[in-house]
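Dumping the structure here so I can ask a few things about it.
Of the protein chains in this complex, one is absent; all others appear in place.
Order of writing sets the chain letters: A, B, C and D. Residues in each chain are counted from 1.
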Amino acid sequence: MDPGFPVLSLLIFLPLLGVLLIALLPGRHTRTEWLVQNAPGYATRGAVDYPKWIALGISLGTLIIALVMFIIFDRSVSGFQFVDEFDWISAEAVGFNVTYAFGVDGLSMPLVFLTAFLTVVGVLVSWRIDLRTKEYFAWLLVLETSVLGVFTSLDLIFFFLFWELELIPMFLLISIWGSGNRNYSALKFVLYTVFGSAFMLAGFLAMGVAADTFDIREIRQDALAAAFLPAPVIFAFILIAFSIKLPVVPLHTWLPDAHTDAPTAVSVILAGVLLKMGGYGILRLLFTLMPEVGADADLALAIIGVVSIVYGAIVTIRQTDLKRLIAYSSVSHMGFVLLGVSALGVTGMSGAAMQLVTHGLITGMLFVMVGLVYDRTHTRQIADMRGLAHYIPLLGIGMVFAGLAGLGLPALAGFVAEITIFLGAFGSQTAPVSVALLGVLLAAAYILWALQRTFFGPKDEKWSHLPDANHWSEFTIIGALMALIVLLGVYPSIVMDLLEMGVEPIVHEIEAVVSAGAGGG
Amino acid sequence: MIIGLEHYLVLGALLFCIGFFIALSKKNAVGVLIGVELMLNAVNLTLIAFSRFGATEVALSTQVFVVFIIAVAAAEVAVGLALALVVYRNRQTISVDRTTLLKG
Amino acid sequence: MSDFGFHLAFWSLAAMTLGGASMIIISRNLIHAVIWLVMSMLGIAGLYLTLSADFIAVVQVLIYVGAISVLMLFAIMLTPRAERDNSQNIKTGGPAALVVLLVMISTLWVAIDTDWGAVREAALTDQARLIGESLIKHYILPFEIGAVLLTAALVGAIALARQDDEDAAVHAASLQAELDGEGSVDPVNVVDPPIAAEAPDSEAAS
Amino acid sequence: MLSDVNLLGPELVLLVVGGFLLIADLFIKDRRLLMGATLAALLGSILYSAILLTEGHVGSQGFGGVLVVDKFAIFFQILLASAAMAAVLVSTETLQRTPSRRGEYLALILFSTAGLQLLAGSRDLIMIFIALELTSISQYILVGFYKDRWGSEGGLKYLLTGAVASAVLLYGMAILLGLTGSTNLSEIANYIAWQGDGREEALMLAAVFLIAGFGFKAAVAPFQMWAPDAYTGAPTPIAAYLSVASKAAAFAILIRVFFEALGDDLLAEHWKTIFAVLATISMFVGNFFAIRQNNIKRMLAYSSVAQAGTLMIGLAAISADRGELLGASGILFYLAGYTVTNLAAFTVIILIANQNGGSYDIRQYAGLGKKSPWLALVLAFALISLIGLPPTAVFFGKIYLFETAVQSGLAWLAVIGTVNTLISAAYYLRPVKAMFIDPAEDEDDESPMPRPSNSVLATMGLVTAGVLVIGLHPGLLINAAEAAVAAIFS
Partner (left out) sequence: MSETIFWVILFLPLTAFVLAGISAVNQNLQRQIPEWDPNYPRSWKPIADLFCGPRLASTPLIIALAVAFLLAVINLIDSIGLRGLPLGIGTHELFTAGELVVNVGVRIDGLTSVMLVVVTGVSLLVQVYSTGYMDGDHGYRRYFAFMALFTTSMLGLVLADNLLMLFAFWELVGLTSYLLIGFWFHRPAAAAAAKKAFLVTRLGDLGMLAAMILIYSETGTLDIASINVLADSGAEAGMFAINGLMIGQTAMTLFGLGLIAGAVGKSAQFPLHIWLPDAMEGPTPVSALVHSATMVAAGVYLLARFFPVIHASSTASDLIAWIGAGTALGAALLAMVQVDIKRVLAYSTISQLAYMMFAIGIGGYAAAVFHLMTHAFFKAMLFLGSGSVNHSTNTFDMRRMGGLRTLMPITFLTFAVGTLSLAGIFPLSGFWSKDEILIYAWDHNKGVFVLGLLAAGLTAAYMVRAVYMTFFGQYRGGEDVAPGEHGNEDPSHPHESPRSMTMPLLILMVISVVAGFLTIGGEFQTWVYGALPDPKEGSFHWSWGIFLGSTALALAAGGAAYMFMHHRDRVRSWGIGGIWPIPEAQKFATELFYLDSLAENLLARRVFYGWIARSSAWFDATIVDGVVNRAWREGLTISNGARFVQNGWVQAGTLSIGLGGMIIWIAVVLF
């Protein structure tokens, strides 16, 4: 699909344009003063908060572009579409060439859409933020650009660039607008990611040096034979970074802290799309570029995945902080991604990719709901809450819905992904999948128990003052998320077809090397 | 036994070490400078030894080198003493073990 | 030069050089230390003579013995008696000995063990002229730069040693702080000195 | 001979104007005039370098092979002169503090810059020594220029350690001279190719002493101890200058000596190990010491030690099979990126210090993000660049250097480098946290900030733009660096 127009670049950099706008236009502060001085009548009605409207407009624009791309994406052609590329660094003599190359294929398209969508959600859920709004929304948009960049980069260096770029807004967003032990959490998030990036960069560079290019489309494992590092080591290096991001046990402990202390929008985006970068990276980079090593590592991946699923779920049950509980549940859910990938088949991998998308929506929604509840109760401690559904029934509906989606209820998105992973992976990873089934039960246990303790039970007078969902932004978010989750739950083809297209070439590569290996050995 | 290059080199090395030790262990900044001077002299001695026992062009360049070193040493001492003076004005001491405002 | 005479000259000069240097270590008085330094320098100058480097020997005597030592003595004289102590810094003595031992082992090993290549018997003649020629021909650039270096050092030393108007306040503050026993724990309290009052004619524009 | 002088042009401009300033100081007291002359000299030097580049003098040797004008030297000439320009531009406050020594201050900066430029173009041990001493002595004076308790102490420490380092360097040079019989780098290279048994220890001792001497200038651990004290005591523009210019020239001369004179394949294996180890030590030492610093200048001093370690990765890589061009151009690129970034950081620090009474305490930065959002933003940006996060200059510098490491089979070094990036994030983010996150002590203090001088603001803008431009379009600089190192490795 070539629209003859750098639509992808526009998509990626539109949020930055928004940042520029926000930076240049006056924020609320000046505006109010101006109004008070010049138009006293307006002052009482509240000033217009420019930054958030700009942020909303820009993120909606991005969403529309993403949606249009999603629609006109040619589902009959595999490979990358909307490709924008030109040489960016060409140092021929030293062999350091970086191409500005962006493109989407079936795998990344849904994730791009997810990112654009969740950013809108993030902006809307932040509607009532009144601390330094200008910076807040600017950083939120920077975050969007960086995540979009990760999902669309076709060059390892650019992938890494955007991967790292995301740290800056995340650090500031968590540590300025967060709660609790936010400085610690923000720093922990950054340090964990950078630690992973250390290995990832080494792996990327080793790949790039051996293949003499950083272009994802051109690097193939044959070229890596000449690398200074053995391919399995490169694989392991890069896997460390993705494992931290995903995250898998035992590299997960940054996640609960970051999630818990982050502002709602950041939790949403963190859980919704940032974690997906890990899974996306595993599929896009590890298995595309190193199918042979990947095929050898399947059992290890499956075991790591299962440990994450079961251990994560068990630890989740003991959490006393609602956000932390959901954060831990992400650990468990993302384990499914590894499990699906380890199947090495189209079904399992599609399931894994689907899990990325659905988990993004579901956990995003869970965090939205918890965030909205937190905005009202100002506590996240499960023990402090009781019977909230009496006073905030609409949020209760949202929360229960999201929780049910999270435990993999059919007709909601999560079920499709999990069942596809199970069906796809059982043949090749029988024992891990059998154990992983426990995760389904445990998920039900922690979610239902949490719901029981927070929303159900007798009325508690101390919550009687709580306002229910009452703002259009809240209805929009909840409604849109519900609609998408149901849509993907009952008609998953809309995304699954794309993902299938995306993973098919990967699986072909794997099958080719596996059969070659079998033939040769 | 013929007094050869090695003798001078050994002498230079010993002098260098003594100078280094002085520079490392004296309390007084001037004492440290004295040590440095000894080190530089050791270098000079080594160079002149090479000049005596080396090829013609070596002989020349080493001697030129020594001239430069001597000049630079003088300049360094001058600046060093000036700085020591400034330190003295500020702190009433030029003991290096007491000028430790900056540390850690 | 007779073999014996040469031997005698070398060993006695060597003893003088090293002995003088060693006395600096032992000497507790800074002025004595400078005197010992002079003796060591003179020994080196003599050694230069044994190496047929007449010109350099002369320069050595002139600059080191004549200039640098005197400079040092002046500096010492300018500071009160209490500062003429040349004792060891006990805290660094031990590690210093260790490091110097290592350096000694390595330098001596290198000096003795290395094959230094061809050894020429004849000494260079007409050194002063040759060096002079070399300086203005081959090494003209270092020579010029050396001149700049000396100028810079001179100017800098003056700038440092001269007490300008603005320095008085700085030094007074320093001494006060010194008396108060301030600030040696953590160098965060480093603060730029205050901006001196501007002369009205110089900064009129600003 | 005249053409030789022509080759000396960039340095000559500086030296002449420097001399002129010393005299003019006696008559002219106007700060702007003096600064203008200095800046003009630096600009002239840059232009002259550019002319040398375009007028076909590239590759010419002058003064009997003592000096060479190749692209490598020109790269450094321009880089150093630019750094000096920035240092001069941000010196307005310093000059106000020392009204009676303005000429000396500016002249010494020029002399020092000339010395560093000469260092980059030297091909002779004597020349190297003289150039190094010219710049060193100028810097000793500049560090102690305030003549306050900290400046004088820093200057004295710098001088005493520097003198020892010089002596050590000279001893190394003497051994090298004795071994090879020449002071010229190319002739040394010829002799090195012919080396007998029993000379390796001597050569190694010489090399180690050379590394100690040059490493001292570059502030590489374990030769770094002067740096924090000197930076802390020095006037801040001088600290900025030291942290970038000295380092740059030191790496230039390390490349020249170790890969032009001692670039023998057999030896390269040793250099690789030595530099790799030094890189590791420097990165860890610098970062570990920096974590607990509360004085931002001192923190940046330690960080510059760590950055020197990162640069050492490039040196280690040059020694490997395929790494020559890549490693050296990586160093050049990184140096340029680091220079603009560090200058940006220091510029903001100066501005902030001017606003809060000359203090450099990180904890006093609290609330700055609200009071002076732009300053805070630029400082944060510079610090983020120093960490090596996109979209900044050092990000690409790091990638580039790590790529060279990987290409040289030193992937472990790349990993160590990035792990150190992780440690460095912990302290680079502290000021960011203080500025944006911590509440100010005097929250209600709405008193207007003193207006910073235009030249400092302009510098801030320029270097920040530099960081961003290099970060967004590193290709140009990479190509320049590549061309520069081709002069040595080809």
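The rule is short, and it goes like this: a contact is a pair of C-beta atoms (placed from the backbone, for glycine too) under 8 Å apart; a residue touches a chain by one contact, two chains touch by 3 or more.
Quick caveat: nothing in here was measured; it's all calculated off a predicted structure.
> I'd like to know which visible chains would be in contact with the absent chain if the whole complex were considered.
Per the contact definition above, the missing chain touches A, B, C, D.
> If the hidden chain were put back, which of C:Leu51, C:Ala96 or C:Val170 would touch it?
Looking across C:Leu51, C:Ala96 or C:Val170, the contact with the absent chain belongs to C:Ala96.
> Sort through A:Val233, A:Ile303 or A:Ile317 and give me the one touching the missing partner chain.
A:Ile317
> Of the residues A:Leu10, A:Leu448, A:Leu487 or A:Val514, which one touches the chain left out of the display?
Spelled out, the listed residue whose C-beta touches the missing chain is A:Leu448.
> Among D:Leu205, D:Ile255 or D:Leu311, exactly one should touch the missing chain; which is it?
Candidates D:Leu205, D:Ile255 or D:Leu311; residue touching the omitted chain: D:Leu205.
> Would you indicate which residue among D:Leu53, D:Leu156, D:Ala218 or D:Ile416 is in contact with the undisplayed chain?
Considering the complete complex, D:Leu156 is the one touching the chain left out.
> Pick out the residues on chain D that sit against the missing chain.
Counting over the whole complex, chain D touches the hidden chain at residues 156-157, 160-161, 164-165, 168, 200-201, 204-205, 208-209, 211-212, 216, 221-226, 228-229, 270, 273-274, 277-278, 288-289, 291-292, 423.
> Determine and list the chain A residues touching the chain excluded from the picture.
191, 249-250, 252-253, 311, 314-315, 317-319, 345-351, 354, 387, 389-390, 393-394, 397, 404, 409-411, 415-416, 419-420, 422-424, 426-427, 430, 433-434, 437-438, 440-441, 444-445, 448-449, 451-452, 455-459, 467-468, 470-471, 491-493, 496-497, 499-500, 504, 507
> Over the whole complex, note the residues of chain C touching the chain we left out.
89, 91-92, 95-96, 98-100, 102-103, 106, 184
The rule is simple: only the chains that are shown with their structure count from here on.
> Cα centroid separation between chain A and chain D, in whole Å?
Chain centroid spacing, chain A to chain D, equals 41 Å.
> List the centre-to-centre spacing of chain A and chain B in whole Å, with centres computed as mean CA coordinates.
About 64 Å, centre to centre.
> For chain D, give me the residues that contact two or more of the other chains.
126, 129-130, 133, 137, 140-141, 144, 147-150, 155, 171, 175, 178, 181, 229, 232-233 - these are the residues of chain D that touch more than one other chain.
> Listing for chain A: what residues touch at least two other chains?
Residue numbers touching two or more other chains: none in chain A.
> For chain D, which residues are in contact with chain A within the complex?
That would be residues 325-326, 329, 384, 388-391, 395, 398-400, 402-403, 405-409, 411, 414-415, 417-419, 421-422, 425-426, 429, 432-433, 436-437, 473-475, 478-479, 482, 486 of chain D.
> Provide the residue numbers of chain C that touch chain D in the complex, in ascending order.
106-107, 109-110, 113-117, 137-142, 145-146, 148-149, 151-153, 155-157, 159-160, 164-167, 170-171, 173-174, 177-178, 186-196, 198-199, 201-203, 205
> Which of the residues in chain D come into contact with chain B in the complex?
These residues of chain D touch chain B: 125-126, 129-130, 133, 137, 140-141, 144, 147-150, 152-157, 159-160, 163-164, 166-168, 170-171, 173-175, 177-178, 181-183, 228-229, 232-233, 292-293.
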